[in-house]
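Attaching a single structure in structure tokens format; questions to follow.
Of the protein chains in this complex, one is absent; all others appear in place.
Showing chain A:
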Amino acid sequence: MAYRARLKEFDDILNQDVIDLNSLRKLSFQGIPDDQGKRAKCWRLLLNYLPLEKEKWDTQLEKKRALYKQFIEEMVVMPGEKESNGDVTMGDHPLSINPESEWSTFFKDNEVLLQIDKDVRRLCPDISFFQQPTEFPCLEIVNSNDIKRLHTRVQRRVLNCANVERKGLGITKIALSVKKACEDYAPMAEGKEAHWEVVERILFLYAKLNPGQGYVQGMNEIIGPIYHAFASDPDILFREHAESDSFFCFTNLMSEIRDFFIKSLDETDHGINKMMNRMLVQLKNSDMDVWLRFQQLELKPQYYSFRWITLLLSQEFPLPDVLRIWDSLFSDESRFDFLIYVCCGMIVILRNQLLSGDFPSNLKLLQNFPPMDVQDIISKAVELSKQKIF
């Protein structure tokens, strides 16, 4: 019953002509129901992808989705065509040293792609979702023999050599070695593509459009949950645009946390070191004993909270828990202050173990956070955030 009432509360807010962002934040902070695509809906709003005025939604979605289509056309389809045609002209060719050469861009892109490819294949291995085929593959890419899929651009090709065996008199057996390593994330057949391939494309486009930042490992862990939420939307009209919608939500989210991913910004106000320091100060305020123990053991926040903060905790918990935590993080008016409290809450909840543990056992504990009800962690974080007022 309470659940029904909660759903209704969401409906009441979402059915308004103009969404009341504050009410939405307050409600979403408590966790968004998994049903009816509520999470995807709320995240689109909380991540500033959709404007609060409902009448503007259609135009916004249309515009953005068309734009995304254009990105694909320019950055995936066209270069893919060029390569497969082996277009060697006088002006531009694969060995061209001209920095303007499209070939040189192509090769540089492939380096980025190689890194993305390694990571998207390693995304959320505990669930099978990303290996499943998407219902909505990018048709221009999967239905054409001539266009190279992104991951095939970075497939390592090995020249096969024939094994010549001589048996007895004059009988020669030539065997071509075709032994292939089995791939867990094998690419799909013609006309199909897996969710990880979609994520690969999103990250590739993001890297192309943000050349100063490029692709940094861990971004896959940020796009993963967003794409998962959007691609499981029961509303087909949204589900079929999960790729473009999640691309823009990811881009918006990254604009807020991208400093975590940039080495040269480590020391700046929004850089990762500042965040880790803030967490440590908060820990000192919240639990002096644990803070002291960490000092004694020289257990530095970089050892555990670097990953916590950079990835918004996405590697510390199973996906459903991550989604729940993100509901609260995205609802935070001053993003990402609440993240600091969640991190501290995680530590404080383990205080007894941490106070008696030595350096290695504590670090192991923090790096492999024990399974527990995520609600307890959120509650602890809320408690700590309220303490601060006094």
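Here, contacts are C-beta pairs under 8 Å (C-beta built on N, C-alpha and C of every residue); 3 or more make two chains touch, one makes a residue touch a chain; residues count from 1.
Note that contacts and distances are computed from a predicted model.
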Absent chain [UniProt protein name; select from "Ras-related protein Rab-10", "Mitochondrial inner membrane protease subunit 2", "DNA repair protein RAD51 homolog 3" or "Coatomer subunit epsilon"]: "Ras-related protein Rab-10"
Touch with the omitted chain, as defined above, among A:E9, A:D266 or A:D337: A:D266
Given A:L21, A:L319 or A:L363, the one touching the chain that is not displayed: A:L363
Residues of chain A in contact with the chain not shown: 115, 118-119, 122-126, 156, 158, 177, 179-181, 184, 216-218, 220-221, 261-263, 266, 302-303, 306-307, 310-311, 315, 356-358, 360-361, 363-364, 367
